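Notes follow once the structure below has been shown.
Excerpt of the complex: some chains, original placement.
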Amino acid sequence: MTFTYLTRVYYEDTDCGGVVYHANYLKFMERARSEWLLDMGWDMNLSSELDRLFVVKSVQMDLIKPARLYDDIQVDTKVARNGRSFIDFEQIVSNGAGVIYCKAIVRAVCVNHAFRPCAMPKVLLKEIKHDG
Amino acid sequence: MTFTYLTRVYYEDTDCGGVVYHANYLKFMERARSEWLLDMGWDMNLSSELDRLFVVKSVQMDLIKPARLYDDIQVDTKVARNGRSFIDFEQIVSNGAGVIYCKAIVRAVCVNHAFRPCAMPKVLLKEIKHDG
């Protein structure tokens, strides 16, 4: 029920404060949601065929402890809540060993190419129910 | 009382959805806060001398309408609330002509080089009071 994505902090992720630039935690979290979607069977062909993509609608993010260059990054992702057209992801960025860097609730909305909210494909809704 | 920063959407800001990548609104907002701080008399020399820098502690962001390549970006920033060691910025990213792309409340905390919260320099607190 929790999906885990692993990466590492590289130079590109840091800033001259010596730590990860705040906006870049959102990149780690987006990679994790992408891997979750791919794991659910989602891909670009399906996305084009069904004319559906996911966009971020809102973010509530708390930055707890700064991560530094070469730190291990683990993003734990779960579906906290969902409707027919949206998913609220609860995501925790940590070192995988008890140190939490950042927590967020990210709402992703399923839209068509004109960015109008649309019901998610049934196959995905079914997977979420099963997964949740 | 509202500080305005102007820029434009370039290729680096967009993603293959055809619009500005969600995390990049935080970059626009950070540039605006930096310009606001510089306008207040803050700079890197003062930062080093006083051993103080600002880090983002939390973000609440709503993405309202997607901005696209070459769109004008206006970031309006004001101090919504502040304590001795933190500032809650209310920031609106728009095209400067009525179209709002993104709104956020960003809490910045004044810390020392060890990332411990510290009171802001008095000169800055005075400016904020005067400005607010």
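We call the chains A and B, going by the order they appear; numbering starts again at 1 in every chain.
Following the convention adopted for this analysis, contacts are C-beta pairs under 8 Å (C-beta built on N, C-alpha and C of every residue); 3 or more make two chains touch, one makes a residue touch a chain.
Just so it is clear, the structure is predicted and the values come from calculations on it, not from any experiment.
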Given 2 shown copies, how many make up the whole thing? 4
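Methods note: only the chains that are shown with their structure count from here on.
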Between chain A and chain B, the Cα-mean centres are separated in Å by 23
Interface residues, chain A side, partner chain B - complex: 17, 19, 22-24, 26-27, 30, 53, 55-63, 66, 115
